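What follows is an incomplete set of chains from the complex, kept in their original frame.
To keep things simple, chains are lettered A and B as they appear, and every chain counts its residues starting from 1.
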Amino acid sequence: MIVDAMRRIRQRLYRQVVDTGPKQRTSAFNRIIAAAIIISIFFSIVATEEAIQAKYGDHLIRLDWIIAILFCIEYCIRLWVSPLDGRYGKGIRGIVNYVLSPLAMIDVIAILPTFLGIISPELYTLRVFRLVRIGKIGRSRRFKEGLYYFNQAIKSKTQELQISATYTLMLVLLSSTFMYLTESKVQPELFGSIPRCIWWAIMTVTTVGYGDAIPVTGLGKVIASATALMGIGVIAIPVGILAAGFSESFRKKRIENEQTVQ
Amino acid sequence: MIVDAMRRIRQRLYRQVVDTGPKQRTSAFNRIIAAAIIISIFFSIVATEEAIQAKYGDHLIRLDWIIAILFCIEYCIRLWVSPLDGRYGKGIRGIVNYVLSPLAMIDVIAILPTFLGIISPELYTLRVFRLVRIGKIGRSRRFKEGLYYFNQAIKSKTQELQISATYTLMLVLLSSTFMYLTESKVQPELFGSIPRCIWWAIMTVTTVGYGDAIPVTGLGKVIASATALMGIGVIAIPVGILAAGFSESFRKKRIENEQTVQ
């Protein structure tokens, strides 16, 4: 009797966990976990700010424990129902395989710092690892479906994007080299080696332009101007490729949807 | 007789207000109001500059009153003709419903500061709220029609834009975390907490690059370079999606226009 009830609860929990309910809705279980992830990420970020740490430190530790226990329960549930999932195998082997899966490991890494914090306060800086929970957000089924056509658009244009990346690489290396030859004597601190010039070149071609490294010689400014203008291609070329890729991918999606309807 | 004349005037004013004249032209009423909005926004902005306030303060107050009275008249006209509009209901109920509509409230908020300024000069800082008039510009019918296909293009790609937003969020959080681990010791003022690193990360991935927070360690520069390069995607991906979305939307518009003509 109890075994039977347990089995039914397990089945139900499994359905909640893998999110295969009717009407494509996200299950209550996954909604709670998603909310907990977002809350925990938010407070993990905020807690690194010392002013907030000093003021709300106690509350943050309490919240930390509540969320840690919640994730512990989640972990146990996922462990318990893992043999029901075909991917991990049956019985104990299923549980072991699940424990060793990357997603389960992320879970452990995310919970661990809270418990290790008791043993030694020095391990408290490990809190940052809680941010690995970000990786869990991508688990939602709807998100994965949306990602399919998205990835298709990018994958189908891999070769073209590689050429664009090569263009960027070449531009960065060439402008760095020219800048090194021109400015290394005048501003050794900023342009005294090619790696330093690469820092300048990347910040220029991506149009970030922090303004910490700026050429001062006339020729240096000409090189920087040319780099900035050719840097338009660094953004324009991948955008053009992606636009064409998405255009194709969306057309394919529409055609497939129409065929499904008929 | 007078009632009849009033009714006719009301009808005419209503047509002016809702802008349903022949030939799709904007009505004289709406043109005057649009001009008044633009003038009042312009002077509200300029009046915040102290040098101008000191020099032309009296003129600005006078202009303020002229425009406030004009908007009062507009408000009364809209109030009077509102029952003729099916949306708000007939008679007094129509007027009450109109008063409670968001657009009517914007109007009140925009006029109020001028009148409150008599009671207490401290309320003068409320002038800034006059900028809510910006929201009224979008009322024009032609603008709304143009907006339809525009919004369609964006709405039909909501899911893809969400994925793009997730990419941006992930990139910002990951690069912030890495930067925090790398630079928090060296530059505690700028990178001493993840929220501070998020400020840096957003300014880097959007390629704004103010240059107030710049990594100084070698590893920090490598992370910043990688962030800047991956930041290309932050712009390239939504652009690609929107380009494909607009392309579809414009094709649909053309087909619909051709069908209307036939």
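FYI, contacts are C-beta pairs under 8 Å (C-beta built on N, C-alpha and C of every residue); 3 or more make two chains touch, one makes a residue touch a chain.
Since we're looking at a predicted model, the values are computed, not measured.
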Quiz prompt | Number of identical chains forming the whole complex, with 2 shown | solution = 4
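Just so we're on the same page, only the chains that are shown with their structure count from here on.
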Practice problem: Please report how far chain A has to rotate so that its Cα atoms sit on those of chain B, a copy of the same sequence, as a value between 0 and 180° in steps of 5. | Solution: 90
Quiz item: How far is the middle of chain A from the middle of chain B, if each middle is the mean of its Cα atoms, in Å?
Solution: 32
Exercise. Sort out for me which residues of chain A touch chain B in the complex.
Key: 41, 44-46, 48-50, 128, 131, 134, 137-138, 143, 146-147, 149-150, 153, 168, 198-199, 202-203, 206-212, 234-235, 238-239, 241-243, 245-247, 249-250
Practice problem: Could you pull out which chain B residues touch chain A in their complex? | Solution: 157, 159-160, 162-163, 166, 170, 173-174, 176-177, 180-181, 184, 192-196, 198, 204, 207-211, 214, 221, 224-225, 228-229, 231-233, 235-237, 239-241, 243-245, 247-248
